[in-house]
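All protein chains but one are shown in place.
Chains here go by letter, A and B, matching the order in which they are written, and residues are numbered from 1 within each.
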Amino acid sequence: MTVTRYQPGPRMSQAVRHGNTLYLAGQVAADEFATIEVQTQQVLDKIDALLAAAGTDKSKALSVQVLLGNITDFAAMNSVYDQWIDKSNPPARAAFEARLASPNLRVEIIVVAAVE
Amino acid sequence: MTVTRYQPGPRMSQAVRHGNTLYLAGQVAADEFATIEVQTQQVLDKIDALLAAAGTDKSKALSVQVLLGNITDFAAMNSVYDQWIDKSNPPARAAFEARLASPNLRVEIIVVAAVE
Partner (left out) sequence: MTVTRYQPGPRMSQAVRHGNTLYLAGQVAADEFATIEVQTQQVLDKIDALLAAAGTDKSKALSVQVLLGNITDFAAMNSVYDQWIDKSNPPARAAFEARLASPNLRVEIIVVAAVE
């Protein structure tokens, strides 16, 4: 089984494919001062782009972890997440509070997806 | 490789199978006001039921993440977890503190398991 890395950098790749499984790095918002709703949308946009780069899409998402800087953002995050999700093909999910690398970041999402 | 979803809902599936790997959603207790010991048992019961629905069982658990609302519940959670585990086939594990979606929830467990 081959390993393919997407957007490799000095610290991490943004995604790594192994066989038919794709592991995404934790994605955070481009604008860390935006609202939780905007940050969530920016994160999901990045995820869609990475999935597309690897030849897959959100309908193949297997497992999602949603990390919130403050769990009180749970409902607001979901208001965007629930619009994004492929309702015919929902992944497994867990969501919990975790302080993130920058104190302004409100949400980080980790995805494992199938390819093909 | 086919993808099969178990108990799909509008936000997530409770489990997703990809090839021979099964990803469970984070499982929480049915009774969020119960003690940590009871919550842990309820979570493990849900996990057993999901594994069975997918044709596998705890002897095939590969990786477990235990999230505790308060890390001081570590020993009490383990008192139940250690009874549950298949001691001939222990999975890899990590346990850490993370505030959960509801403030009363004391434990959430995420499992990746083999099928076949």
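By our rule, a residue touches a chain if its C-beta (ideal position, glycine included) is under 8 Å from a C-beta of that chain, and two chains touch if they have at least 3 such contacts.
Predicted model only: the values in this text are computed from it and were never measured.
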In the full complex, which of B:37, B:57 or B:97 touches the chain missing from this view? B:97
Considering the entire assembly, which residues of chain A contact the chain that has been omitted? 1, 3, 5, 8-16, 18-19, 21, 23-26, 65, 67, 98-101, 103, 108, 110, 112
Positions on chain B where the hidden chain makes contact: 20-21, 60, 62-65, 71, 74, 78, 81-82, 85, 87, 89-98, 112, 114, 116
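We adopt the following convention: only the chains that are shown with their structure count from here on.
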Chain-centre distance (mean CA atoms) for chain A and chain B, in whole Å, is 21
